[in-house]
Every structure is written in structure tokens, then in C-alpha cells.
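Before any comments, here is the structure.
Of the protein chains in this complex, all but one are displayed in their positions.
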Amino acid sequence: MFSQHVDVPGPGAYTGSLSINSIEDTGVKGSILNHSEKKLKLSDIGVLVDGLREKGLLSVVCGNTEIVSAAAAALNPDMVAIEPPELIGTGIAVSKAKPEIVSDTVSLIKRINPKTIVLCGAGVTKGDDVKSAIKLGTEGVLVASGVIKSKDQKAALYDLAQAAL
Amino acid sequence: MFSQHVDVPGPGAYTGSLSINSIEDTGVKGSILNHSEKKLKLSDIGVLVDGLREKGLLSVVCGNTEIVSAAAAALNPDMVAIEPPELIGTGIAVSKAKPEIVSDTVSLIKRINPKTIVLCGAGVTKGDDVKSAIKLGTEGVLVASGVIKSKDQKAALYDLAQAAL
Amino acid sequence: MFSQHVDVPGPGAYTGSLSINSIEDTGVKGSILNHSEKKLKLSDIGVLVDGLREKGLLSVVCGNTEIVSAAAAALNPDMVAIEPPELIGTGIAVSKAKPEIVSDTVSLIKRINPKTIVLCGAGVTKGDDVKSAIKLGTEGVLVASGVIKSKDQKAALYDLAQAAL
Partner (left out) sequence: MFSQHVDVPGPGAYTGSLSINSIEDTGVKGSILNHSEKKLKLSDIGVLVDGLREKGLLSVVCGNTEIVSAAAAALNPDMVAIEPPELIGTGIAVSKAKPEIVSDTVSLIKRINPKTIVLCGAGVTKGDDVKSAIKLGTEGVLVASGVIKSKDQKAALYDLAQAAL
């Protein structure tokens, strides 16, 4: 389980903010940072990636374009999730709309920081999309509406997971 | 002459914001982005770097740490200005306090994006600091308080410029 | 002439921000604050209203609902501009869509701070709309798209101004 976001690295004068300490206590494995609906300042992402690592937590930084995803990789997170805005929440499959955006971004990220695990963060609703995403060079998917909006969420998740094997 | 900042790429529903179009009309050569006193969202910096280039304007993205400066370079701006917070506005010379931060950051930036011009954005008040900064691998300086706070601003600027020759 | 916005009260560590000092030098009469496209924090509006007055500049605080407009009036600005979001930039005349929102908001503002001049900040494109707005209790209009988007801007302005006599 991952946190959707985290605001600040540690305790301090941060009433009302979500600190890494507070998400740590919930048993999450890590946190998403810079989700397309919660975009962050460049320097804050840097601080939060480091802060999560210090606590043994994983970081997934989302990027909406090739250069933003490349910059995210330079911050040295565990994972970068590519989220072309054209595909977020639209139901359009990543293999059909601009597959080259995904493969080009994977190449750029790997050149900047080869250890980065790249996730496909949009355009995934079915098992076939997972297979396409993996063929394009990503190593996993970050999925929300594709599962949340399906009638049988468990079956939808199972379908995606099986395709990744 | 450079703008200190720019908010949005173009005209639109942006009452109260500073657009690239509006700074273009003033005759500036480009804009600083992500100054330590005006930090920006990662994805906005990406959009603004591209927007400035489309108008023939230069971009200087500031970075406060090694990884933030590296990420800035991945966004493909014309220049990246390194601003270690320990040196901003303190009058401490870059050659004395942590010179290796500057040289390490220059190496990292050049590996990610060799075309990036790297500026030393803090710890510069005298001609000697400019020489030190250039020895550390930067190609110029971004200076504010060092000149603004000096009694004879013209002489201070001349001193810095001459040291860069 | 009014500024569309202002960021900070005075000079200081505000590189990239628009200070009251800097707009003062341009000869404006005052500034709009909290425009629907540049919404501000409550406490910042308080500081800016006071800062503008200290420099002899006028403040117009925009409010999008009855209670927000009432709160704006409590901050003691010179003017409050009522901007129901349903009317902003739509071309729908204030006298036709929800005229009671305007008259009710005027009453509420006057009860909280009788000295506040109330402007109608949306739903005004023609002279007739100005007349309607004044009948509803406002003392002027704040208009943008209604003039900017008209083919003959000078004629549009003249039409509005004459209706206010």
C-alpha cells in the first residue's frame, strides 16, 4: 500500500500537513509524489524523495511529459510513473494513443538514471494494456480509475496482475 | 536583462499572472525560473522552459541542491544556476564554503545534459569569487545581493565582469 | 488604472514577486486583489489591503459568493467586487441571471462595513447591464471580457460609462 501524497519530511511547525512520520505509522510501503492532481514544487520533491528513503520508504514520482519524467528520474526516486495527460482517466489504451511517448520516455529516463523503475501511469484498464505497457519498456503500472470505476474491482485488479506475469 | 520570474506561458484566463508574452514585450533576453525565493512546480518549469524557447527567450533554472540542479538540467533549459542555500545572501565565498558542491553539481549536470550552461548562483561578491566559480567548472555567475548591497554598484559589477575575462 | 494583482507588501526577499512598491512606481491608482483567476490567502489579502492604503493606493477585493464578499468587506478594503462564477465571462446579464444574489450581497456587505463601495464584477457587457447593476445596489462595475472581446473596445467602454451617469 502506498500513500497518495506526502507534504513534509518530518515533524515540526507543520500543523495540517501530512508528514513522512505520520504515513510511516500507517504501515505503507512508500508514497506517490507529484501525482497529476497534486503537483509539487521541484525542490520539495527532492526533499521528500530523500526523506522517504531515510525512513526505508519507497518513492514513486509522477511525470506528465518526457522532460518532466526525465527530471523526476534525476531526483533519484525508486520509481517514475509516466502519465501523459491525454491518457489520464480517459480509458484510451496506451498502446493505441501515442505508444512512442512511453518508449521514448523510458529511454530518456534510463539514460539519466538507469536504476529507476519506470511505471506506466495512464492508459491502463485491461490486462492487454499491461502487456502493451511492458512491451514499451515499463516494468509495471500505476492504475486508479481503471480499477476504481470498474463494476468488479477485484476481477479488474486480478486481470491486470495476471497480465504482468 | 532577464525577468526575475514568469508565471504562465501565454495569454488566457490568467488575470494577475505574468505571462511570457508580457515579459517579451519589455525587451528582456529571457527569464530566471525557480529562484530560491519563487520556487515553482516541476511540471510548470517544464512548460515555461519550452514556452520561453518558442519565443526565442533564454531560460535560467535555479537549483538549490545537487539533485534538484540535475533535474533542472533534464528539463533542457539554456542555463542552470546552482544556489546552495548555505551561500545565498550570506557573503560566504563559494571557494571557501563547500567548493566541492559546485564542482560535483557541474559534473552531474553535464552528464545529464552536456549543452547546459552552468552558473554559480550564490557565494559571489568579489572578482575573486567569479574566478573561483569558473575554476570549479561553472561558466558564469548569477548575482544579486553581492551587487545590490554594495555601496558602489557599478564598481562592484565591473569588478565581477573583469574577473570573468 | 489598476493593477490586476499584487503579491507582497514591500521590498525584501521576494525575488520574482510583484510588490506594492513596484506597482506604485507605475502610476496605478490601486490594485485588484483576489481576482477569480488569482485567488489569495485570507491573511495575505488583509496584509495587502493595509499595505496599499499605507501607500495611498486603493484596493478592490473580489468575492465569488455572498459570504466570501462579506468576508472581503470585513478586511476593510475601499471596494468589493461581486463576481458570481455563473456570470464570469459568460455574457449572461446580471439582471437576468440571479439578480437577487447581487442585491443580497450588497445588503450583507453594507451591514458589515457600510463604507465599502460595492462593484458588480460579472454579467456586464452593455450599458443596460450597468443600469441593472446600479439598480441592484452596486455603485460601479468591474469589467474585462465584456470590453476586451468587443470589436470596438472604445465604443463598448463609452456605452458602459454613459449608462453609469
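In order of appearance the chains are A, B and C, and numbering begins at 1 in each one.
Rule of thumb we're sticking to: contacts are C-beta pairs under 8 Å (C-beta built on N, C-alpha and C of every residue); 3 or more make two chains touch, one makes a residue touch a chain.
Please read these numbers as outputs of a predicted model, since none were measured by experiment.
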item	value
Touched by the hidden chain, restricted to displayed chains	A, C
Which residue of C:I23, C:L52 or C:V68 touches the chain not shown here	C:V68
Selected residue (touches chain absent from view) among A:K38, A:R111 or A:K149	A:K38
Absent-chain contact - pick from C:V6, C:I45 or C:I88	C:I45
Touch residues of chain A, complete complex, unshown partner	4-5, 13-18, 32, 35-38, 89, 144
In chain C, positions touching the absent partner	34, 39-46, 49-50, 63-65, 67-68, 70-76, 112
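Basically, only the chains that are shown with their structure count from here on.
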item	value
Equivalent-chain rotation between chain C and chain B, CA atoms, steps of 5 degrees	180
Length of the line joining the C-alpha centres of chain A and chain B, rounded to whole Å	30
Intercentroid distance (Cα basis), chain C paired with chain B, Å	36
Chain A and chain C: spacing of chain centres that average the CA atoms, whole Å	41
Residues within chain A bordering two or more other chains	none
